[in-house]
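Shown here: the complex without one of its protein chains, the others still in place.
Chain IDs A and B follow the sequence of writing; residue 1 opens each chain.
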Amino acid sequence: MKLINRFWWMLVLVFIALYPPTIGGMSPYRSGLLIFVGIYVILAVSLDLLMGFAGQISVGHAAFFAIGAYVSGILTAKYGAPPAPAMMAGMALSAAVAWGVGRPVLALKEYYLAMATLALNEIVVTLIVGLQRLTGGASGLRDVPSFSVFGFSFDSQIRYYYLVWAIVVLVVASSLLLTRSPFGRTLIAIHSDETAAKTFGIDCAGYKIRVYVLSAVFASIAGSLFAHYMGFLAPDDFSVMTSINVLVMLYLGGIGTIYGPALGALFLKLLPEITVRLQDYEMLMNGAILILILVFMPKGLFGILTEIRSRLVARGSR
Amino acid sequence: MSTPPQGRAREKERAGLAEEAFLTVHRVSKSFEGVHALIDVSFQVKAGQIKALIGPNGAGKTTLLNVINGLLPPDEGRVALRGRELAGMKTEQIAALGVSRTFQLLRLFTVNDATVLDNVLLGAHKRINPTILGTLFLPGRSRHRERVMREKAMEALSFVGMNWAADRLPTALSFGNQRLVELARSLMSEPELLLLDEPASGLNDAEVEEFLQLLLAVRARGITILLVQHNMNLVMRLCDDIVVLDFGKWLAEGDPAAICANPAVIEAYLGAAGGGGSC
Partner (left out) sequence: MGDFSYLVQFFFSGLTSGAVYALMAVSLVVVYKVSLLICFAQGEFFVIGALTMATLTSKGLPMPVALGLSIVISTAIGALVERVLIRPIQNTSVGNLIVMTIAISLALRGSALLVWGKESAVLPPFSATPPIQVLGATLQSQVLWIIGVTLFVLIVIWFFFEKTRAGIAMRACSENRLGASLMGISTQKIAIFAWAWGSGIGALAGMAVAPLLFMQYGSGLMPMVKGFIAMSIGGLGSIAGAVIAGFLLGIVEAYTIGLLSSQFSDTIVFTLLLVLLFFKPSGLFPASGRREV
């Protein structure tokens, strides 16, 4: 029992690795679903770094999702660039934007910060729609090729599944490493009380910006993966609504835990499959979920799981 | 717990050795929206002293600490630490020079279940200075440094008698204990100047007594202390020197006996009628 406690993550990794050939039954549909889950896990985890740890509210994270997606899409579809460098170009642009607006944006507090991030999201989306010649505008960008590296093409569902989830594992692992370290502790200080943090020599602005850039880069990676999977991009997928949906995933799973947002993304993407399929219900459901979480379970699903686990451990040690 | 240094004699000796001013506050003024919080305040603190900053409510004491520590820029005047100009520097930079402080209304870190130990470890931030790249690519070095820091943190907690609470959440502790954690956190940063804002407020008599002994032990380590405090009993017994503010202005300065006898001070605190007072 104790071993499971410590090494449960290995089980999860094994499950992820063996899912398609076994339970997934090589089903393209199910793998496709899990590919979406993986992409949103990356997005949600990136937002957790920014909101759950550094404490900076963002209602516009889809801006970086969009930048990654469109840079990858445009460079590969229109200019025939190889996908891997295109993805890196997307990451570079996202990092540059985050770095550029980071200082003034993150100097804002609360409502102003929320509005600024929303404004940034809208600016990116309206630019995408407006610069039709480059991006395809509202009608979208077509013919994005599959992702490939050194000639190896990830053109089947199964292959793409492994690509995405390999990246998910990397992102989650590095996020865990960061947050469970002195760096993560520093973020918590900044999140708790910037005045006190400064008194101990913490350069709050510097740390906040660095986390902003990192989370932008992760979101950008998710965007590139999205582009190569869909083959087609529409500006609607990157609106403030998407940012808010990621926010719901984050809170549902448990903000500030890294595992939480992963759980939230999984849950939120799979829930429509199990319950009502109607797309129209999704918005109300997301809103209701978020409300319920805020009022009754602020620590989210992961918080509940940890509760259960510590109670089991307590019972076990009696 | 450590014992206080022996006798007044040693204190006098120490005061004689360190004559030059350690901290200089020179003609500092600060206003907010027409309210003059500080008006032309000047005083000095000698190295190794425990100096009290007292005055009735609203006298500007916390504002002055905020100016010294860089949280507020003064409108006029200078603040110097061992001759080095502090005014205009950012708080983080001033912290790097060896100034630490505690807060009147406790500012402990509580998000994401940060423990007492986490709080104390954060006191040593400037020695750790974690970075993203360092954390991701040099995990071995990080881990080693972390182990060293944890030992030091536990020492700091032991010094204040709170090592038993290392894994507790600060909010689960009593107010007095939280104050001790704040003190441990400040000591962890190995300051040369410690600014304490009402550190004994909210403590009962036994806790105040403990605190007094602790501060003497802190001074024994060579740390200079500037203390804002309402509890006159503590101030009289603990401090070498006192500066009094009233309505933002410097009112009086001197050793405890002199201040106690000062009519202007008595009036400011107690009104012209005078009365009890714990002098």
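Methods note: a contact is a pair of C-beta atoms (placed from the backbone, for glycine too) under 8 Å apart; a residue touches a chain by one contact, two chains touch by 3 or more.
A quick note: this is a predicted structure, and the numbers were derived from the prediction, not measured.
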Partner chains on view for the chain not depicted: A
Touching the absent chain when the full complex is considered, from A:33, A:84, A:123 or A:271: A:123
Touch residues of subunit A, complete complex, unshown partner: 51, 55, 57, 59, 101, 104-105, 108-112, 114-116, 118-120, 122-123, 126-127, 129-130, 240, 244, 247-248, 251, 280-288, 290-291, 294-295, 298
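The rule is simple: only the chains that are shown with their structure count from here on.
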Between subunit B and subunit A, distance of the C-alpha-averaged centres to the nearest whole Å: 43
Sites on subunit A touched by subunit B in the complex: 52-53, 55, 174, 177-178, 181-183, 185-186, 188-189, 191-193, 195-204, 210, 214, 256-257
Contact footprint of subunit A on subunit B as seen in their complex: 69-71, 90-92, 95-96, 100-101, 103, 107-112, 114, 118, 121-123, 125-126, 128, 130-132, 134-136, 139, 142, 145-146, 149, 185, 189
